[in-house]
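The complex is shown incomplete by one protein chain, all other protein chains being positioned as in the whole.
Labels run A, B, C and D following the written order; every chain starts at residue 1.
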Amino acid sequence: QDVTLTVESWRNDDLQIWQETIIPAFEAANPGIKINFAPTAPAEYNAVLNSKLDAGSAGDLITCRPFDASLELFNKGQLADLTDLESMANFSDVAKSAWQTDDGSATFCVPMASVIHGFLYNKAAFEELGLEPPKTVDEFYAVLDKIKEDGTYIPMAMGTPDQWEAATMGYQNIGPTYWKGEEGRKALIDGSQKLTDEGWVEPFRQLAKWKDYLGDGFEAQTYPDSQNLFTLGRAAIYPAGSWEIGVFEPQIAGAFEMGAFAPPIVAEGDTCYISDHTDIGIGLNAASQNADAARTFLEWVGSDEFASLYANALPGFFSLNSNPVEMENAVAQEFVSWRENCEPTIRSTYQILSRGTPNLENETWNASANVINGTETPEAAAERLQEGLASWYEPQQN
Amino acid sequence: MARRKGFRWHIAVFLAPAVLVYTAIMIIPLIGTLNLSLFGKGETGRVFVGLANFATLFGDPRWSAAFWNALANNAWFFLVHMLVQNPVGVMLAALLSSPRLRMAAFYRTAIFVPTILSFVIVGFVWKLILSPIWGIAPNMLDAVGLKSLFAPWLGREGTALTTLALVSVWQFVGIPMMLIYAALLSIPDEVIEAAEMDGVTGWPQFWKIKLPLILPSIGIISVLTFVGNFNAFDLIYVSQGALAGPNFATDLLGTFLYRTFFGFQLQLGDPHMGATIATAMFGIILVGVCIYLFAIQTRLRRYQF
Amino acid sequence: MSARHSLPRSIAAHGILITYTLIALFPVFVIVINSFKSRQAIFREPLALPTRETFDLIGFQTVLAQGDFFQYFQNSMIVTVASLFFVLLFGAMAAFALSEYRFRGNSLMGLYLALGIMIPIRLGTVAILQLMVATGLVNTLTALVLVYTAQGLPLAIFILSEFMRNVSDDLKNAGRIDGLSEYRIFFRLVLPLVRPAMATVAVFTMIPIWNDLWFPLILAPSEPTKTITLGSQVFIGQFVTNWNAVLAALSLAIVPVMVLYLIFSRQLIRGITAGAVK
Amino acid sequence: MSALTLSNVTKTFGTTEVITGVDLDVEPGEFCVFVGPSGCGKSTLLRMIAGLEDVTSGDVKIDDRRVNDVAPAKREIAMVFQSYALYPHLTVRDNMGLALKQAGTSRADITAATDKASAMLGLDPLIDRRPSELSGGQRQRVAIGRAIVRRPKLFLFDEPLSNLDAALRVATRIEIARLHRELGATMIYVTHDQVEAMTLADKIVVLRAGRVEQVGPPMELYNDPANTFVAGFIGSPQMNFLKSGPLGLSSAQMGIRPEHLEISTEAGQIAGKISHVEKLGGETLVYVLTEDHGLLTVRLFGEHDYQVDAPVWLTPDAARAFHFDEHGQRLRPGESSAAGRATP
Partner (left out) sequence: MSALTLSNVTKTFGTTEVITGVDLDVEPGEFCVFVGPSGCGKSTLLRMIAGLEDVTSGDVKIDDRRVNDVAPAKREIAMVFQSYALYPHLTVRDNMGLALKQAGTSRADITAATDKASAMLGLDPLIDRRPSELSGGQRQRVAIGRAIVRRPKLFLFDEPLSNLDAALRVATRIEIARLHRELGATMIYVTHDQVEAMTLADKIVVLRAGRVEQVGPPMELYNDPANTFVAGFIGSPQMNFLKSGPLGLSSAQMGIRPEHLEISTEAGQIAGKISHVEKLGGETLVYVLTEDHGLLTVRLFGEHDYQVDAPVWLTPDAARAFHFDEHGQRLRPGESSAAGRATP
């Protein structure tokens, strides 16, 4: 008797890859277990998943958002403890941290992938204008100024109405350089730094400067608009996450070559920091009737085979498996290569700090967009975030 | 109608199916949910907190600021509908109902088409039209030399809400139109003919004869608009996201509620505060509807034709 | 031309109506032309008609390749039509009781039945889902029909009872004297006479049902019970939305609603010409 | 046993008392006609009998059973409404057949019954039309058809013939009389038409302002009215009321019907001047303006030529005069009530 496992996911984008690559590979190796990948539109995923779990109609396998969203499910007893899964050994503690209890005693999702922030650029445009990818902040602005002067290209493709672009691809992209990655993030968590400290305000100041380099009407430029501006060759630089690689390549369809550069450092010789953010894991519905089969599948997800399949099918989603994965995509290789000499960190707001209301992550979206729009000064925005955080987060209350 | 002794079974029979389905599938679940507003999250699950959640909502400056912001936006959203959607709907219906208007069916159908569209499409197409980048609107303004009038309306705090309200008007104007149209058609021909003989034609005819006769329908439309607007959510959600940007300028009670109840991005859903907001919204709407039901509806005269 | 029609007035009327029709249809036109264009072309020149280079059926191809859209159509259709039937039937019955009889608690009952339009039913999702799990209705169309019936009732009752108040008492009385039971009076006299209102309510009820994403997602997401709107959502991704496919799917999805709408609106006209006499 | 009994029935709309205590007894099989000025409450009374209007106080009994709280459908009545109240969405045939269909009558019987009614009322060519496609008179006929098709115990007619032309009116009137005889049904009939009232009624009820003024067989009301109101109301053209003073009578007023005033160009009791003349074909009405009594009407059989403004003299037929006191109540000298009766 075959068992069918249903996978809940927000990754509509991956439907084809699952159907064509991942599921056949698993089913071939594990006869008797069928997989049904049932993605939901991402915006609704959390709400739908929670409702289904509460009512008891959710699928067997649950794609895990990082940190609190999943932790909450685990605490409610809706995600099973996977600490004893053999393949957990394949992941570093950092990789697992996104799906662990705060004390690290229990792990409840198998890490699948992380994403890295940086900047994509249009190589053809750079060549045309005789530009080199910038290393330092000064160079970065110099390049932007040149592009702007020339006028052929929009210097940078980004809009503010979706807000998360500004926060994720702006603030979280360049920020670690200023708050010194993990060091700053941990300090914030233990209360020894405040959001009004220089390291946290400076990224906002930088963002405020970006305003001049964005396209006309960026206030109403949506995320797809930005993507299109870049892929259609109208913008030269695109503040990005690595996930865009797989999205952009077919869209550019060879019209120009894409390059990537890491977030610029303040001065030559500084340590570079990158956001290498744990993004996707997969866990087991505690109420699943097919727990054994599901565990079999989860073991496989933790395997090298899966890591390689997934990372290559989805360039830009980097495996968290400790065993390095061979990647074919050049731009993806570029991103991953930063891991070698830069300090990685995860997005500052994700762990613990977004547990209360107001929610620091959402506030940061809003603040980043406001700062770029010029409707709020960096200092005021930082002040507001700090106040909001301190209103519920004890370590920040003294 | 004669008063009749005994239990009138047919009333029960007429009411039963609706009341049963509605109670079982709508009221009980909703009461269960609204009930959550009296509870909070404790160490061991749910604890009774009385009205503490309401105290938070109205007392905590963060919560209350967000709430009042949403409420004020909502009021404006409603006002735009009342001032634009309903008059336009009534006007269109009045035009459509003029006797022997050719192509009336075509107009009626065409004007109703936006109402049929899903929010996803409406959000997409208007963002596309108003986009400063791909801009149909800027190009069209450019064509008539008015490019300078263009602004990224959806992205500016001052204009985003009004723009969306107008998009919503565009989408839903078919509803008042249809209701008024049905009401206008039920006015007997002879009464209209008598008015024509009396020299009451055109606009005066509309004001003096038709409008008083369709007033109850206009009342209904107003209350439906009110309820619909104070529950509005989807259009904002698909076009501006759950954070209702820019800077919450388009936040309505509905988006505020959704965000709180179901959570958004890293924000976890908080059913208790969500239910609290829902209860507050429900209270606001209930007050509005009661005003209509008990103060206005009973005063509107209805005429049997 | 006739006595009751002045040329300038009808020109003005047509002028206004045509203007508004253009406003109403222009965005729809944009959708339709763009659903036949390649992705680049959509964004490069959204207003242009598809040309030889930009013409692209990729959206429709994707849609048809990505699932059994015929099945989705069918599901949507079944759910919509069945819900509509129950909403109209139960709603009209309750509206009749409220508008025709004076009984104790009439206004309260009216208010109770109107509560539903004041709270978004989504809030009751978990309880509804639990109910459906308990009764084994998850992943059946029945679950959707039940929910939509409950959801549509308050509005239907609200509007219909208003219209039913306009039905001449003499007429109902004539029926009573003819020995018609209250049920017959409702089915044979009142229902036919409020047909325009029924058609209007049908249209209002139908649209949110057809376009709803939430309950299909929660109650019946399985492949055999997917609705067309849910099916279209597959193309809305996290970082990229396949607008070609979304536009194509949703454009296709408009067609059946349009047809339903046209049917009801015909009905509306017929209902009217047959009605309204002293 | 009574087919219908009203005991002190009243009706109030808001604060307006429309029916102020009506008592009435209708025998089974009787044809009872309500007459009275417009707005006096005839329709309201009929609607109360039908159960369509609440009875404010008093009792309505049908077949000796109190029906105040019985539903109209349970009263076994048929009614023709003044506003017709046709079912706008049904054809003429279905309008007529609905009640029978409801009663479970077989298809064939329904068709037979509706065919018969439609033939009788001249509705055959219209049988498949809807009410909106009918003329006023045609609608009225359908309403009549709908009532008679059912043959219930009690018929209520509210001005059923007011929109019909003379010929059809006579025909339908005769048909209703026949129906009445054949079915032995009790009928309550509201009309403004003197001829209908006089010819159809077994009993006429004269109403004024929600009150019964007099009840009796037509010729009794005609020949023996209780007061000026009834005297003036029954008989057309209206009775002439003369001031008694100038005539040297002891009563306050004298009533004399237009046909009992003799007109002469030479001499007579009352001098006057012709005001105008109405020629109706078979009869002629002469209006004479007199100094003492105002305008008096004279009714002459046949066609007559009179010059307007010509002086004339009128002589009332004293034997046929009615006398009233100052409150309008009839003064009856002995058995004088038979005085107005003529022999062939």
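Quick note on the criterion: contacts are C-beta pairs under 8 Å (C-beta built on N, C-alpha and C of every residue); 3 or more make two chains touch, one makes a residue touch a chain.
The model shown is predicted, which means the values in this text are computed figures rather than measured ones.
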Residue among B:Met178, B:Leu213 or B:Ile236 that touches the chain left out of view: B:Leu213
Missing-partner contacts on chain D, residue numbers: 13, 35-39, 42-44, 82-83, 122, 126, 133-138, 140-141, 158-159, 162-170, 192-195, 198-199, 218-219, 222-223, 232-238, 257-259, 278-283, 285, 299-306, 340-344
Touch list for chain B against the chain that is not drawn: 188, 190-191, 193-201, 204, 208-209, 212-213, 301, 303-305
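Here is the rule we go by: only the chains that are shown with their structure count from here on.
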Chain of greatest Cα-centre distance to chain D: A
Whole-Å gap separating chain B and chain D, where each centre is the average of the chain's CA atoms: 57
Centroid distance [mean C-alpha coordinates] between chain C and chain A, Å: 40
Shared-contact residues (touching 2 or more other chains) in chain B: 1, 133-134
Contacts with 2+ other chains: residues of chain C: 43-44, 125-126, 168-169, 181, 236, 243, 275-278
